[in-house]
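Would you mind keeping the following structure in view while I ask a few things?
Yeah, one chain of the complex is gone here, protein chain that is, but the others are all in their spots.
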Amino acid sequence: MSILELENVTKAFDGVLAVDKLSLGFDEAKITALIGPNGAGKTTIFNLICGLIRPDSGAISYRTKNITGLAPWHVAQQGIGRLFQDVRLFERLTVNDNILAAFKNQTGENAFLSVVVPWKVVREERSFLERALQLLEFVGLADKANDLAENLSYGQQKLLSIARLLALDADVLLIDEPTAGVNPTMVASLLEFIRRLAKEGKTIVVIEHNMNVVVEIADWVCFMNQGQVESFGLPNEVLGDPEVRAAYIGL
Amino acid sequence: MNYLLHILTMINIYVILVLSLNLLVGYVGLLSLSHAAFYGIGAYISTLLIMKLGLGFLPALLLAVVGTVLLSYTISLPSLRLRGDYFVLASLGFQIIVFTILYNWIDLTRGPYGIPGIPRPIFFGIEINSIGSYFLFSGVIAAICTGLLYLIGNSPFGRVLKAIREDEIAAAALGKNIVRLKINAFAIAAGFAAAPGALFAGYLRYIDPTSFTVMESVFILSIIIIGGAGNISGPIVGTVLMIFLPEVLRFIGLPDAVAANMRQIIYGLLIILIMRYRPQGLSGEYRFE
Partner (left out) sequence: MLLQLLANGIISGCSYAIVALGFAFIYNTTRTFHFAHGGVYTLSVYLFYTLYNLWALPLIVAIVITVAVTAFVGILIDKIIYIPLVKRGSSLFIQMLSSLGLYIVLINFVAMIYGNETKVLSPGIQPTYSFGSLILTQIQLATAIAFVVLFIGVIVVLKKTRLGKTIRAMRDDPQLVSVLGINPRRVRRVVFALGSALAACAAVLSGLDIGTDPNVGMAAILNGAVAVIIGGVGIFEGAALGAFLLGILQSLAIWQASARWQEMITFLILILFLLFRPQGILGVRHRIEEVSV
C-alpha cells in the first residue's frame, strides 16, 4: 500500500509546467524507479515532496498525513530523507561530523542545554559516535573518519552521503541518480545497499537513467514525460512498452 | 605598567566581542555588521540600570544581556530568512538605526553628551578601583565568556551551525530547522556582545554613542577576518594583534591626526590581502571561499 502519495500535483516555473496534475503513490518497503527524459519533472517531484518548493495546486500526503507546504526540515523530521544527485556534503567538516550532524533528537543542538547539562550531551555524543562509526564501517569509510569530506573521492563522497542519509533514520528515501559518476565496481555494492535497505523496510524512490540498474533493483517503474506519468507498472511491463521505448529508451 | 594593563584590559573586552561574532561569521557563515550595536546596547542598558535604578554591576550586566538578546530578534526575525548580501545590508541598517537612537534619544541616553560618572563595579563589597584589579575583573569575565563560547562552539549546536554554513539545503533535508538555529545563534552572539559593553562602560566610566558606530562594527569584523574564524584561536590571535597594532604605530611616531586614518588603511589593506592570499586568516579554521 502507498505510504507516500501525490494527488493532482501541479507546479509551473515561470509559466512552464514542470509537473502537470500528477498523481502517484509509492509502496512501503518497495523500490520505485522514476525514469524519463531530462526535464520530465523527476527531480521537481523530489523537491516538491521535500518541501524545497511548494506545489501550485494538489496535495502530498505521507502516512495519510497531509504534508503539502511543510518546511523541508519538518518534512525530513516526519521521516522522509533525500539523497542529492550532487551529494551536497558538508565539505569543510570531517567525515565523522557529516554523520554526527545528521542524527535526530540531539540534546546538544540546543545551545542552552549544551552549556547547562554538558555531561548529558557528552554521554549522548558517545552513543552517536558509536553509531556513526557503525555507519562508516557499513559504507567502508571508517578509516577516513577524521578526513575532511572535501578531500574524499567522488565515489567516497557518494557513499558518505548515503551513510549520512542513513543516520537520519528516515523511512522513505528519495535517491537522485545514485550511480551517476560512480565507478562501475562501486555501482554493484551501491545497489546492494539499496536493495538491503528496502528489505529492512525502507520505502525507496530512485531517479535513475541507467536501465540496467532499473531492471536490477526496481519493484515498480514509473515513466514520466512532460510532467506527467505516462506509464506505471512492473519493470518489464514499462520497459517493454513500445511507446516508452520509442519515446525515450531507444533500445 | 598601567599602560600595558590598559591594553590588556581592552583585549579582555574585545576578546568577548570578537569570539561572540565568530559564532556568526565562523560557524553560521553570516557576515554581520551590527555587532557594535549590540555592544552599545549592552553598555547603555547596564549603565542606565546602574545609574537610574541603582542596580549592582553583575545584575545590571545580566539584565543587559537579556535585553540585548530580546532586541536581537527585531533584526534577526525579518532578515535571517534572506540571502547573504541582503542580510549584511539589513544588519548594517540595524547598526545605523541603533546608533541613530543612541544619538538622538537625548532624554534617555543624553545623546552626544554621553553619560559620565558611571560608578565603578563593586564586587562582594570590594570596589574595583585600580587598573590592575579591573584587568583581573575583566579577565575573569572574559575567561567565563570564552569558556561558554568554547562549549557552545564545540557542542552539537556548533556542529549543526557549521553544517548550515556548508550547505543549508542539505542541513534542512536532514531535519534541521535552519531559520530557528540561525536566530538562536544570532541571539547568543548578541547576548555575549552585551557583556563587553557593560565592562567597557564600567572601565571608562563614561560612554557616548561614538564608541558604537558602523566603523566599530567593521573593526570587530575585520579582527575576525584577519585573525581567522571558526575556532577559538583565530579570534584571539586577531584581537591581540589588532589591539596592539595601533600602539606599535604610535611607537613609530606617526602624528596623531594621520595615525587614526593610517590605522584604518592598514585594517582595510589587511582585509584585502587576507581575502586574497590567506582566506582562513592567521589562525582560523574556516577558510572563506
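Each chain gets a letter, A and B, in the order it is written, and its residues are counted from 1.
The working rule: a contact is a pair of C-beta atoms (placed from the backbone, for glycine too) under 8 Å apart; a residue touches a chain by one contact, two chains touch by 3 or more.
Since this is a predicted model, take the numbers as computed values, not measurements.
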Q.
Using the touch definition from the top, which of B:Leu8, B:Leu63, B:Ile96 or B:Leu282 touches the missing chain?
A. B:Ile96
(Q) Touch as defined at the start, partner being the missing chain; which of B:Leu31, B:Leu61, B:Leu148 or B:Ile232 qualifies? (A) B:Leu31
Q) For the full complex, which residue in B:Met10, B:Leu23, B:Leu71 or B:Val88 touches the chain that was left out? A) B:Val88
Q: Could you tell which one of B:Leu70, B:Leu108, B:Val140 or B:Met275 touches the chain left off the display?
A: B:Met275
Q) In terms of residues, what is the contact footprint of the unshown chain on chain B? A) 29, 31, 75, 78-79, 81-86, 88-90, 92-94, 96-97, 100-101, 103-104, 168-169, 171-172, 178-179, 214, 218, 221-222, 225, 257-258, 261-262, 264-265, 267-272, 275-276, 279, 288-289
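Keep in mind that, in the parts below, only the chains that are shown with their structure count from here on.
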Q: Under the touch definition given earlier, write down the residues of chain B that touch chain A in their complex.
A: 148, 151-152, 155-157, 159-160, 162-163, 166-167, 169-178, 181, 184-185, 188, 286-287
Q: Going by the contact rule at the top, pick out the chain A residues touching chain B in the complex.
A: 50, 52, 71-74, 76-77, 81-82, 84, 88-93, 97-98, 100-102, 104, 106-111, 114-115, 118, 121, 125, 164, 168
